[in-house]
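A protein chain is absent from this complex, but the other protein chains hold their places.
Now for chain A:
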Amino acid sequence: MTAPVISAQNLSLTFETNDGPVHALKDVTLAVEKGDFVSFIGPSGCGKTTFLRCMADLEQPTGGEITVNGVSPEEARRARAYGYVFQAAGLYPWRTIGGNIRLPLEIMGYGRSDQDARVQRVLDLVELAGFEKKFPWQLSGGMQQRASIARALAFDADILLMDEPFGALDEIVRDHLNEQLLQLWDKTNKTICFVTHSIPEAVYLSTKIVVMSPRPGRITDVIESPLPRQRPLDIRDTPEFIEIAHRVRDGLRAGHGDG
């Protein structure tokens, strides 16, 4: 057993607002192992995005401890230990798809030929080969989000942090991207933390489902999924799948009851 990739101990984050303190996170303890696919699910205000942002050093916790790859989130960020995929694709309209994927590589100082090779590799990975020279506006929303995932994969980060990346997409596109994301996870053996508020999405994708509830933001249940690594879309009709989904729903309801 190796050390966890992400480890949080009694992590708390309190925002001071004009209406008094808001406990975005309170005493959150969790370990994410290498190669895990962890989903964070819960109603809005439960702190799932805040937790992800703490891992990424985009928010500073006010209490407790968190390490990423055994070091502080800031050191991990400086070492470019993770790729972050936001809710919106956030591609630059003045850069081509290839240029957008190249951007973090340019910032990190990869050599020109290395950049070219990496852009090709990740475009293949997200099935966007041939779209390198296209501009973002020439692509559909789903394709743009795939390009933004490719951008997060282009450099050598073992961790992928994803904040509701498919939240704005329709059901059919979302199914397809979920399937692709699983294959990608299987191929690259990355550790993925994935924020969502869709129960089927969380159950379908994850090896571990973290159910959270609001006021204060906390973890109410952690479910280790018994589903195999290889998951065809129709696994969602099996009794195991439905049972896990049930447990997630119960956890969400319990969190709401005392909230």
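Methods note: contacts are C-beta pairs under 8 Å (C-beta built on N, C-alpha and C of every residue); 3 or more make two chains touch, one makes a residue touch a chain; residues count from 1.
By our rule, contacts and distances are computed from a predicted model.
Novice: Missing chain's UniProt protein name, "Azaleucine resistance protein AzlC", "ABC nitrate/sulfonate/bicarbonate transporter, inner membrane subunit", "SigE family RNA polymerase sigma factor" or "Carnitine transport permease protein OpuCD"?
Specialist: From the listed options "Azaleucine resistance protein AzlC", "ABC nitrate/sulfonate/bicarbonate transporter, inner membrane subunit", "SigE family RNA polymerase sigma factor" or "Carnitine transport permease protein OpuCD", the omitted chain resolves to "ABC nitrate/sulfonate/bicarbonate transporter, inner membrane subunit".
Novice: Consider the whole complex, including the chain that is not shown, and state which of A:Ala31, A:Ala88, A:Leu169 or A:Ala245 touches that chain.
Specialist: In the complete complex, the chain left out is touched by residue A:Ala88.
Novice: Tell me which residue among A:Gly42, A:Pro61 or A:Pro104 touches the hidden chain in the full complex.
Specialist: That would be A:Pro104, which touches the missing chain.
Novice: Considering the complete complex, identify which of A:Lys34, A:Arg77, A:His176 or A:His197 is in touch with the unshown chain.
Specialist: A:Arg77
Novice: Which of A:Ala56, A:Leu153, A:Leu182 or A:Ile219 touches the chain that is not shown?
Specialist: If we include the chain that is not displayed, A:Ala56 is the one touching it.
Novice: For chain A, which positions touch the chain that isn't shown here?
Specialist: 56-58, 77-78, 80, 82-84, 86-88, 90, 92-94, 103-104, 106-108, 135-137
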